[in-house]
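If you scroll down you'll find the structure; I have some questions about it.
The complex appears here minus one protein chain, its other protein chains still in place.
Our next item is chain A:
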Amino acid sequence: MSEIRRTIDSTDTLFKARYQKECLRVNGFIQWLMVAQWLAGIAFAAFYSPLTWIGNHFELHVHVWASILIGGSLSGFAILWLRTYPTAAHSRHVVATTQMLWSALLIHLSGGRIETHFHVFASLAILSIYRDWTILITATAVIAVDHFVRGVFYPLSAFGIVTESPYRWIEHALWVLFEVAFLAPGCRRLRNDIRELCARQTEIEDAKRSVDLKVEERTKDLVKANLLLAIKTAESEKLALVAKYTDNAVAITDGDANVEWVNEGYTRITGFESDEIIGAPQSGFRSGEQTCPQALSAMRRAIETRQAFNTEIISYRKDGTPFWLAIELRPIPGDNDTTQRFISIQSDITDRVEAERQNKVLQQEIVDASRQAGMAEVATGVLHNVGNILNSVNVSASIIRKQFSNSALQNLEKATDLISEYESSFAEFVQNDSRGQKLPKYLVVVSQSLRHEQSSIDRELSDLTKNIEHIKEIIAVQQTMAKTSGLQQELYARDLIRDVLTANKESLNKHAIEVIEDFADPDPTMVSDKHRILQILINLVCNAKDSLLEAGVPEPTILLRTWTELDHVCFEVADNGVGIQTDNLSKIFQHGFTTKVHGHGFGLHSSANAATEVGGRLSATSAGIGTGAQFVLRVPIKGRTQCDKRDHQERDADPTTLIHSESGETA
């Protein structure tokens, strides 16, 4: 509705402007006409009635004066009015009135010539140029009024006689009306035609404006599209450069993974030219006897299910040589969420796989060396314990040796020698000899001394035996830990803790370190490598002991705790010793890092590696120096997941999956 209203307003405005322009053009013509009529009137009067005569006297005729003055004032009035109000509607009525008066004047000046009356009708035609029918009415009214006034006040001037019909002015007016009756509709029709033209022009301009707007919008869109196209083209060119010069093979396939396009890298890697591989299935992958069938099946399933797929697999070049190929297959969605294409990015990873293999060997060697080093450290601890025990053994042996060197046996031998000397006269000797009389008492004393000696040696031998038993146990444990079979067996957390405490019992007792055991109930079980776990825990307990000794706390305490966390069994070894600096937490598992005076920086590193080997991880926390430290070992309940095939590593498309856990605070 507002659009129609606006169109109408625009049409009105355009029509008004055009009509005013037309009026101005006609005004110019009218002004020239006024001047021309004035000059013509003067010429008329000068030609027809230049002089008026009285006998043989003459003077300028009144008509000449009338043409000059009346004609001048009429034309001047009209011209001045038009110049003052050029576009006003009343100006046109002034022109109509003036023009009709000019007709009357000219008729007067021409002596009432019938021909001059045509000026009236010509003037009406001229006025119709304005295309304003109302001014024709005005003109008619002026004629009618003129005749009416003349008929009333100067009947002779109008009709030549006073007795002429008083309604003859109506006849004259009717004749004018007769013409006006034709001119007025014509004016109205012309005016309507112009208005119609304006309406059409408005519509055309509106349409043009609308088209211009659309063109402008379309142009903007095209500019944007061109800009986007340029950007895309630049990207495409760059992608083309990537596709052309990358060492990777890039293949674009249809929805069934049949090759549609390959880059030059594909030819470099596989040896197949583009035209040789177009249409090949499985994105151009060529399998062979060394190809992992599981990986191949997985790739086929991924193609069938239109899923993304990553794998590293052995493929075959055109010349039949196998090589390691990393394949990254990505579905490209089309319309209606269907996979329209696949893009397969393949890279030759033979060198990398070989390097990884060598790295694995090297890592295994490092692990073995670490293990040996750890074991050596453990062995050192064991030997230390054994040494402590051997001190006791040595003391016991010294006591026994001292006992033997100061033994009462010599006194007994003296007594027996004296008895042997007086064997024949032993009775007399006992009775008469003073020495003989003391001999019984002497023997009693020797006997008591020997009994006491026996008792002392028994006691020392008992300790010695006990200590030797300890050594035997320590060595037995050491022998147990020395076995690196990697045997996966069912283990009980409580048993493992007790084995650890047994290995460190003497040392812990010696330094009066309180051990608090906090076992989960039920006792957690796991399938893992017992010896590696023992190695880790003994090392942690030894470190805790050393930390407590270094801190010299009044109540040294070690907390041993077990619990189950999801699919892991957790062991915590916590102490209230010196603790660990926050900065060192991130380095504590590094090889060679130690805070001990006589440490080697290998124990925790070895323990961390052992934790990784069993599929778990080792972490440490401490609030800082003087706050103690907590070490937590997490061991998977179901043991370490192992890949059965060395040549196959299938991963999920999500690259965030962890395949290795380094021990540490954040590991």
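Methods note: contacts are C-beta pairs under 8 Å (C-beta built on N, C-alpha and C of every residue); 3 or more make two chains touch, one makes a residue touch a chain; residues count from 1.
To be clear about the criterion, contacts and distances are computed from a predicted model.
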Candidate names "PTS EIIB type-4 domain-containing protein", "ABC transporter permease", "Ser or Arg-related nuclear matrix protein" or "RedB protein"; UniProt protein name, chain not shown: "RedB protein"
Touch criterion as defined above, residue of A:Arg5, A:His57 or A:Lys441 at the omitted chain: A:His57
Contact residue for the chain not shown (choose from A:Arg113, A:Arg300 or A:Lys466): A:Arg113
Identified contact with the non-displayed chain, of A:Ser49, A:Thr202, A:Ser528 or A:Thr562: A:Ser49
Residues of chain A in contact with the chain not shown: 48-59, 61-63, 66, 69-70, 72-74, 76-77, 80-81, 84, 101, 104-105, 108, 111-114, 150, 153-154, 156-161, 163-164
